[in-house]
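Could you have a look at this structure, given as structure tokens, before my questions?
Of the protein chains in this complex, one is absent; all others appear in place.
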Amino acid sequence: MSFSKFKSEFRVRPDDIDMFQHVHNSKYFDYVLAARYEQMERFYGMPMEEFMKQGYGWVVKTAYVDYKRPLTMGDEFIVETGVETLNEKGCRVKFSITIKKTGKTACDGWFDYALISLETGRSMLVTAEMIAKYSI
Amino acid sequence: MSFSKFKSEFRVRPDDIDMFQHVHNSKYFDYVLAARYEQMERFYGMPMEEFMKQGYGWVVKTAYVDYKRPLTMGDEFIVETGVETLNEKGCRVKFSITIKKTGKTACDGWFDYALISLETGRSMLVTAEMIAKYSI
Amino acid sequence: MSFSKFKSEFRVRPDDIDMFQHVHNSKYFDYVLAARYEQMERFYGMPMEEFMKQGYGWVVKTAYVDYKRPLTMGDEFIVETGVETLNEKGCRVKFSITIKKTGKTACDGWFDYALISLETGRSMLVTAEMIAKYSI
Partner (left out) sequence: MSFSKFKSEFRVRPDDIDMFQHVHNSKYFDYVLAARYEQMERFYGMPMEEFMKQGYGWVVKTAYVDYKRPLTMGDEFIVETGVETLNEKGCRVKFSITIKKTGKTACDGWFDYALISLETGRSMLVTAEMIAKYSI
């Protein structure tokens, strides 16, 4: 089975810039998160707010990021993400961030996500309904 | 050759907490960074400021983080880091973050760092002097 | 003399949300900063990068923010800013942040900015050329 990929476009905020005049490395995490939230809402029809209303949250279990070239002040960039694997234990989402003006990759990598109960903080099985909504 | 490991102790700041009442996942990057800076100054005798004065910066090339259990509001934690490999191309630093009150691991992983010229932003070879200072 | 007002539109990023499920209060500072940078580039013809190339930076001297209602996850919002006073000592910029879907004010206030030398960190006089470019 293969899953769709989706794109979101953002711009670097001045508060993302660090002492080296580059986007601070931990901010790329936040860019992927922002893309994923937007895409959950626009493309999957089940936004994070819906998970939270049902008492669930998605948290990162493992992260891998390969930095290739930095984003700098004012850069526009495209975050492409797509599910790579998805089952009741969780999902792996691959991503790449592309600098708009050059078409070059700023970084790429993947995140493994697990579903948690907001009440207990414990891992939960991903339901068949969730898997169906995200198998596009 | 084996390298020393060093420990730094910090406390979660309220602005690190996210909508799930946990430390936001990108903040663990910043905790490792904070530990590394402190340890560069205290243990290696060549702090980041010294690299910057000489026109150099250290940037993350690749990051791998395995999240085990979240830090929450007010938690004290210990960041242990140590060089795993070091040569003129850069270094790999392993880390683990331990929750002080339970002794359990919040997350662990590694970062590959490269040296850059602050003027050009390009990768530079790590000098013999730097390798000597960090080979403890 | 009266100065023009300009608008920029943004969207809340998930990493802006705090433990109360609202945009964290310090992030509104960053939203005004982002609007101001964009407007310096688009409307004044002298972006922050140009100041920095000439060896200058703008820093906040005094800030006043009146919070009225919170922005929450996924909200789109409009930041309107305008110079209120401008002379060789610096400028006061008024701002308001409006929630797009309701048209209600999230917060408003003002910032006093001073020009600094990036080399010394000291305050500098705003030049006649800068005053001319920003007197629109």
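We call the chains A, B and C, going by the order they appear; numbering starts again at 1 in every chain.
Note that contacts are C-beta pairs under 8 Å (C-beta built on N, C-alpha and C of every residue); 3 or more make two chains touch, one makes a residue touch a chain.
Quick caveat: nothing in here was measured; it's all calculated off a predicted structure.
S.K.: Which listed residue (A:P14, A:P47, A:G82 or A:G121) would be found touching the missing chain in the intact complex?
M.R.: A:P14
S.K.: So that we can see where the missing chain sits, which residues of chain B does it touch?
M.R.: Touching the missing chain: residues 13-15, 30, 33-34, 37, 41, 47-49, 73-74.
S.K.: Hey, which chain C residues sit against the chain that's not shown?
M.R.: 19-20, 22, 25-27, 29-30, 33, 52, 57, 59-67, 70, 116, 118, 121
S.K.: Under the stated touch rule, tell me which residues of chain A contact the chain that is not displayed.
M.R.: On the side of chain A, residues 14-15, 17-19, 21, 24, 26, 73 touch the unshown chain.
Here, only the chains that are shown with their structure count from here on.
S.K.: Provide the C-alpha centroid distance between chain A and chain B, rounded to the nearest whole angstrom.
M.R.: 23
S.K.: Report the inter-centroid distance (CA atoms only) between chain A and chain C in whole Å.
M.R.: Distance between chain centres, rounded to whole Å: 28 Å.
S.K.: What positions in chain C touch 2 or more of the other chains?
M.R.: 14-15, 73
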